[in-house]
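A short worksheet on the structure shown next.
In this view, the complex is presented without one of its protein chains, the others remaining in place.
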Amino acid sequence: MTVKYTKDHEWVRVEGGTATVGITDYAQGQLGDVVYVEVPDVGRKLEQGKEAAVVESVKAASEVYAPITGQVTAANGELAGEPARVNSDAMGGGWFFKMTVANPKELEGLMDETQYQAYVEGLG
Amino acid sequence: MSEWSKAVSGFKSEDKETPTLSGSRGLQEEEPPLFEQDAPGRCGVDLPDPPAVKSRLGGMARQGAIGLPGLSEPQVIRHYMRISQKNYAIDTGIYPLGSCTMKHNPRLNEKIARLPGFADIHPLQPVSTVQGALELMDEIAHWIKTLTGMPAVALSPGAGAHGELCGMMCIRAALDHRGEHRKRVLVPESAHGTNPATAAACGYSVDPIKADAGGRVDLASLREKLGQDVAAFMLTNPSTCGLFERDVREIADMVHGAGAYFYCDGANFNAIVGRVNCAELGIDVMHLNLHKTFSTPHGGGGPGSGPVVLAKSLAPYAPLPWVVHDAQGLRLVEHKDGEAKTSLGRIKGNHGQMGMFVRALSYMMSHGSDGLRQVAEDAVLNANYLLASLKDELTPAFPGTCMHEALFDDRFLEGTGITTLDFAKAMTDEGYHPMTMYFPLIVHGALLMEPTETESKDSLDRFIAVIKGLARRAKAGEVGYFQAAPRLTPRRRLDETLAARKPVLRWRPKPGERRAAE
Partner (left out) sequence: MRYLPLTDTDRKAMLATIGVESIDALFKDVPKAARIGGLLDLPRHQGELEVERALGAMAAKNVAMGSVPSFLGAGVYRHHVPAAVDHLIQRGEFLTSYTPYQPEISQGTLQVLFEFQTQVALITGMELANASLYDGATACAEAVMMANRLTQRKKAILSGSLHPHYRDTVETYGRFVGFETVLAGPDPAGKETLASRIDAATSCVVVQNPGFFGELRDHTALGEACHKAGALLIVIVTEPVSLGAVKPPGAMGADIVAGEGQALGMGLVFGGPHLGLFATRDRFVRQVPGRLCGETVDVDGRRGYVLTLSAREQHIRREKATSNICTNSNLCALAFSIHLALLGEAGLTRLAAINHGKAVQLAERLAAVPDCSVVTDSFFNEFTLRLPRAAAPVVEALAQRRILGGVPVSRLHPGHAELENLLLVAANETNTNADMGAFAAALTEVLR
């Protein structure tokens, strides 16, 4: 069970054949208080790097991109009533959606924990 | 001991913070919403009995109460008086808001707008009974064309963003007419949000153009992005960084060379009115904001007016209605036939923001050609005075002089733990509306200040002294002071997160309350 990271601050955790996707703790800190999350519908086909969800704070709205290609199998219904979960538990309970893994090779191109930390440090 | 000494000796500093019984503090009166002051049947207007007739509502009569509260006139006057006193306004003090051009709103304009001959005429009266109104529209069109050097103007857009939409629609119409279906619009990264929003609304995809190190359009970036599938380049000039795009004629040549149109966002026209011929800049279309350059009041957020000047190539597409001269006088062309066959059609009801035309023309005539040129000069002078006076204490975003607005970034706050936002909140305690913050997006923690020409040197000197003082305080590390600001305003910092997470967009009675607004 490894977690991989994208340059746009999404994380993806693969268990069995399912990938769970969210935004990183760094990202939620940058956004400020999350007020709304627009999650994709179950069944929607996602392409790596294309828009999958939208996360809104008071002063900004950001796209969340699919870290890998696949199909949405579940969306986090808790976020509608409690968007603050993205701030308090970005890496866990603040997950956005789950999806299938169409092409496992895509995961190899993403960053691991160490690489992501270095990347974030480099952003200053 | 004198009475005064007695009073002073009895004073304790904690008294300032003592809560009052009413919640009001001196002249700052607490005022609940209208809906909490209802008495059923009470009315602030005296009306006679309705005529006794047989109803012809055809069974469509409204059932049940509406839920509106009933108040008398004295209560209504007091309600609005009290809440008005919680508002800052240009009548109160400076609004150094970049690209908003918050200048003085002359009262003559209000008087003239209220003449029955302007205020009490219906847009669909026979044209023979409103020749003076058409004459005014024709006259302001003449002033606008002369001031910009452009041959045509569309008066109907309802505000700046609407003018942008109108301009982009004209471009699209012209390209459709040429049989060209171009897909992209180029927009500088520093542009106001309405620019990409408008381009997207017209079905274009938006491609950002980088700024160079000096804050101006990067010509290499533009050259790279231009192509035969580009419909237009949208430029604000002077830019949102307060700088005049000196390469504008080269930009125009590049854009036209690609067969595209050159859209100019005229929000910053205040910097160049009477000094720059816009047609000579090579633009094809530009919207003006009568509520910026031409002093029509902001009214707390609108209404505005956004007339659009057009080059000959785009004039045939101008939206309806058109004011034209004929043998009988002036008339309105209201339909897409005959001479107006190529028009876009309508983008709004009726004929445009007449109330703003009257005010703006009164302003233009009051200033005249000499006064308007002086407006641009004083606006640019005031901004540069701010820049020169503050550049040592704050950090200018770009070197050199500016046009009518001065741009700083937040480097001067580095290491203090104080953000541009905190700095702005401290300004409100000092009795100042903050400057534009975090815009343009290309500058970190941007502070954009546009004083306009209606601020006296005295007013600017006082403002400069306070800004310098706050900057020093920030650098001295008084983080707590800034983060707790404001303290003295009618309300302190408000929970915008709560308002977005749990939106409450209308008043509702508490459960169990007698009077239901529903």
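Order of writing sets the labels: A and B. Residues in every chain begin at 1.
Everything that follows uses one rule, which is that a residue touches a chain if its C-beta (ideal position, glycine included) is under 8 Å from a C-beta of that chain, and two chains touch if they have at least 3 such contacts.
Only a predicted model underlies this, so the values are computations on that prediction, with no experimental measurement involved.
S.K.: Return the single residue from B:Ile66, B:Ala213 or B:Ala327 that touches the missing chain.
M.R.: B:Ile66
S.K.: Can you tell me which of B:Asp229, B:Asp378 or B:Glu393 touches the chain that was removed from the display?
M.R.: Residue touching the absent chain, from the options given: B:Asp378.
S.K.: Touching the absent chain: which residues on subunit A qualify?
M.R.: With respect to the unshown chain, the touching residues of subunit A are 35-36, 56-61.
Convention: only the chains that are shown with their structure count from here on.
S.K.: Which integer distance in Å separates the CA centroid of subunit A from that of subunit B?
M.R.: The answer is 37 Å.
S.K.: Help me check something: in the complex, which residues belonging to subunit B touch subunit A?
M.R.: For this pair, the touching residues of subunit B are 438, 496-497, 500-501.
S.K.: Which stretch or stretches of subunit A touch subunit B in the complex?
M.R.: So the residues of subunit A touching subunit B come out as 33, 35-36, 56, 58-59, 83-84.
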